[in-house]
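Apart from one protein chain that is not included, each protein chain of the complex appears where it belongs.
Letters A and B mark the chains as written, and numbering starts fresh at 1 in each.
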Amino acid sequence: MAAEDLPSEFDIVILGTGLAESVVAAACSRVGQRVLHLDRRSHYAANWASFTFNGLLTWIQEHHEESQPEELQDWSSLLEEGEELIYLNPSDSASIRNLQVFCFTSEKDEEEEAQSAVPPSTTEEEKGEAADDTVDETESADPKEEESEEKPEETAAGQEGQGAQTAGEGPEVDQSHPSVAQSQSEPTRKKISYAQLVKEGRRFNIDLVSKLMYSRGSLVDLLIKSNVSRYAEFKNVTRILTYRHGNVEQVPCSRADVFASRQLSVVEKRKLMRFLTSCVEETEEQQAFTGRPYLDFLRDQQLGDNLQHFLLHSIAMVTEDTPTEVGLASTRHFLRCLGRYGNTPFLFPVYGLGEIPQCFCRMCAVFGGIYCLRHSVHCLLVDKDSNRCKAVIDSRGQRISCNHFVVEDGYVEANRKNVATPTRFISRAVLITDASVLPSGSDQHVSMVTVPPIAAGSPAVKMVELCPSSMTCMSGTYLVHLTCQSVGSSYQDLSPVVTKLFHTPESHDQEHRPSVLWCLYFNMADGDGTQVQGHNLPSNVYLCSGPDADLGHDHAIRQAELIFQKILPEEDFCPPAPNPEDIIYDGDGTSFPEEEEKQEEELVEEQEVQTEE
Amino acid sequence: MSMEDYDYLFKIVLIGNAGVGKTCLVRRFTQGLFPPGQGATIGVDFMIKTVDIKGEKVKLQIWDTAGQERFRSITQSYYRSANALILTYDITCEDSFRCLPEWLREIEQYANNQVVTILVGNKIDLAEKREVLRQRAEDFAEAQSMLYLETSAKESDNVEKLFLDLACELIREAKQNKLDNNDTAPMPGEGKTISYLSCCSLN
């Protein structure tokens, strides 16, 4: 692991290992381009990353620390005739803000204490003890901030500061009562302590973004087409749920679901099935509603409130004023994806979404791409005449020449970009809970939950609940991701939903709900606004945006393909990587006895035929 | 109606510093070649060799780092579904040995709990240049409860043994797991392999 020097000449230098950058890297490398792929972070996937629990705590800490803007070094000595410098943004503080952490579980390892004392049967004493413990827990709920290690209550510098203050006080207001009640009603449910979360921290793979893969979406198509799918495994999302009238309900979307649904009447079942089969084709009836809200169209179909809710919020996943044609397109996409791999339209990568960019990076590396984390580019060398980037200067001051430069937009100074102003944000919350929002026979569900706006002006929230077998959380816990387009700070947007759906010290009469053990709120810049080519950048510099608020990955994949086409307009985008069994190896041109080699091997292999009789 | 032409499929992943001879070990084993000075082959994800272990056909999928170890930038996903890890260092390079704890941390972080790890000291053909004593490596391996083997990809010493021993160990574990959990036993119409997306596609 010696610090080798990087080669100094590449076709393409890529800075940032987010999804779009990684796909571009793989695509270029695959068709023979020399690719250097860098990221200044120590982890892959940028804001698309997944972290272990401890890794996330570190990430939080890093984002709390005042990032000291590095002294801009003067690299002008490296300039050649007719060149000028463009400095890149030395720190990426803008994309993440309003970080807030809450811990609602006890600090110490409750289990150890209990084990030494009493065998795990439910005695009255134990109940009492458990209750006491929980009181302690809530008292220690937020003093986490005393720990210098992570300073959870501090918010990142930003205008949303006061939101954080109120939030911080939230849990303290009414501490003990709900917890006591909770522990009495469920005396056997032993809360997992913070210490256990840390101890089992590597069982977690906590995504910064929360997305799902549409089984016929562009990401899945690309994974299959390119053979990158061989680097990862996937799980089906098993349920679509929705929050309605104060309850979490399953949304019937497949034929089997509709059949089994208990909340639909038989007539509703018929109407739903008929709507789902009929809406696949375009009809005049639908066209009559073009431009009018989808909700009006649904009303016109006389489906009733139940079905209207399911179709609008959970299947089309649009808002009440979305136009009919958009709503229908989205419904059709959902339906097209249904049943390809399972009962829902979605897949989720085992070990989390952070795997996906890494898989593309692996593909890039297999075809010769060079990888270097903790390594950045300080500035670009631009040829004044052609306005093209000729080379970059890396964080060690090395000049590396390149024909194209692809960069995550966070590295580019705001004044050089052509982005929507003001920057839009995504509100995110990550919860570790102790039970599913809709317990059922199986505890291995991966659920997509749609939460329609809970009040006028509130955002619609998408929630994904992951079970331990998705390899994203420790056993006995669930990992819950909430996402919405920001209206206020993440806490303002999402905590009302958390309070309604979960049991926290702030919630009332929610003892039957899953308890939140630990949670994190933050806002992330919405990557939707970025355009591939910024106005004030050389023509061979391409911007990749960070994650957008959509549920699928289409935005990043489309962007990557667009960039690839600009760089290599004649080349195929991610053709299938050859099956290793079909590759011909020839060492140094010397003919080696491959054929005989093979023969021997095959003799060891044995006799089987698929023919005959 | 085709039957997979193996009874077991295992994914074996090589790790260790750049230049310790990982690729050479793989090529020696899978192709019987020793190409001095040759880097990783472009476009090769993994190499395959089917071996016969007591009458059972075992297909070994051997994955190389694709050069990502050069700047300490191996992706986590590389470790994920490995059945076995071959952690390699160069007996003539103290530095490659000193880095082992760092590699073990990565394994601990990202690899599957049941992963079988074997420590390999390569390049014993260069005995005169040895910097890491065998005893030291053995002690280290034992402390970390790893198997230990010294090899020479160049002389083909212990290379076959390395992979065959691993295959035996993996079969043993697989059978153990099968006993523990009958559900993992193969069933009609179902492959044993990791199901790739394209395989489970319905159309």
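In the analysis below, a contact is a pair of C-beta atoms (placed from the backbone, for glycine too) under 8 Å apart; a residue touches a chain by one contact, two chains touch by 3 or more.
One rule holds for everything that comes next: contacts and distances are computed from a predicted model.
Asker: The complex has one chain missing from view, so what does its UniProt entry call it, picking from "Dynein regulatory complex subunit 3", "Transcription factor IIIB 90 kDa subunit", "Geranylgeranyl transferase type-2 subunit alpha" or "Putative lipoate-protein ligase A"?
Answerer: Its UniProt record gives the name "Geranylgeranyl transferase type-2 subunit alpha".
Asker: In the whole complex, not just what's shown, which of A:Val198, A:Ala256 or A:Val487 touches the removed chain?
Answerer: A:Ala256
Asker: With respect to the chain omitted from the figure, which of A:Asp385, A:Asp509 or A:Asp582 is a touching residue?
Answerer: Checking each option in A:Asp385, A:Asp509 or A:Asp582, the one touching the absent chain turns out to be A:Asp582.
Asker: Going by the contact rule already stated, which one of A:His64, A:Arg230, A:Arg244 or A:Lys271 would touch the omitted chain in the full complex?
Answerer: The one listed residue touching the chain not shown is A:Lys271.
Asker: Just one of A:Gln33, A:Asn205 or A:Thr331 touches the chain that is missing; which is it?
Answerer: A:Gln33
Asker: Quick one: say which of A:Tyr243, A:Phe367 or A:Tyr478 touches the chain that got left out.
Answerer: Of all options in A:Tyr243, A:Phe367 or A:Tyr478, contact with the hidden chain holds for A:Phe367.
Asker: Name, in rising order, the residues on chain A that touch the hidden chain in the full complex.
Answerer: Spelled out for chain A, the touching residues are 29-34, 255-256, 258-260, 266-267, 269-271, 273-274, 367-368, 578, 582-584, 586, 602, 606-613.
Keep this in mind: only the chains that are shown with their structure count from here on.
Asker: Centroid from C-alpha atoms only, then distance chain A to chain B, rounded to Å. What do you get?
Answerer: 31
Asker: Okay, in this complex, where on chain B does chain A touch?
Answerer: Residue positions touching the partner: 1-3, 5, 17-18, 27, 31-33, 35, 38, 41-52, 57, 61, 66-73, 75-78, 80-81, 95, 99, 102, 108-109, 194-198, 200-203.
Asker: Name, in rising order, each residue of chain A that touches chain B in their complex.
Answerer: 1-2, 4, 6, 44, 52, 202, 220, 223-224, 229-234, 339-341, 347, 350-351, 354-355, 358-359, 361-362, 365-368, 370-375, 577-578, 580-581, 583, 585, 587-588, 592, 594, 597, 601, 604-606, 608, 610
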